[in-house]
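One protein chain omitted, others in place.
== chain A ==
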């Protein structure tokens, strides 16, 4: 079941730039104010993981795509991760519409390694995500 919310075509363009051209470190998406479309909140060219976490609002939902870089014994690795950020303090309407609309955006982002469904900072923490990526790559 879905909400019928549409994805603005620019969302896909910046995703392609992140994926193919490595132009962005991360992209944060949001619902438009009229709740009809998914639009870009911010597309950040250079930013740390801490800055990414800070860009997630305390009391509202977002989606994000992060070009996750980590080191292994074989060298540096890139994985594209998709985040659904839905803190408990967000309004129920926001939680509902974000959850029901996620698939519309997600299915357009081809080449995502895994998804992170998160409700608090411990679930987006670098170490938590790193562990998950490692576990899945093993």
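By our rule, a residue touches a chain if its C-beta (ideal position, glycine included) is under 8 Å from a C-beta of that chain, and two chains touch if they have at least 3 such contacts; residues count from 1.
We take it that contacts and distances are computed from a predicted model.
Asks: UniProt protein name for the omitted subunit, picking from "Fibronectin type III and SPRY domain containing 2", "tRNA-splicing endonuclease subunit Sen15 domain-containing protein", "Ferritin" or "Actin-like protein 6A-like protein"?
Replies: The UniProt record for the chain left out of view names it "Actin-like protein 6A-like protein".
Asks: Touching the absent chain in the whole complex: find that residue among A:12, A:96 or A:112.
Replies: In the complete complex, the chain left out is touched by residue A:96.
Asks: For chain A, which residues touch the unseen chain?
Replies: Residues of chain A in touch with the missing chain: 1-6, 34-36, 61, 84, 86-88, 90, 92-93, 95-100, 102-103, 117, 119, 123.
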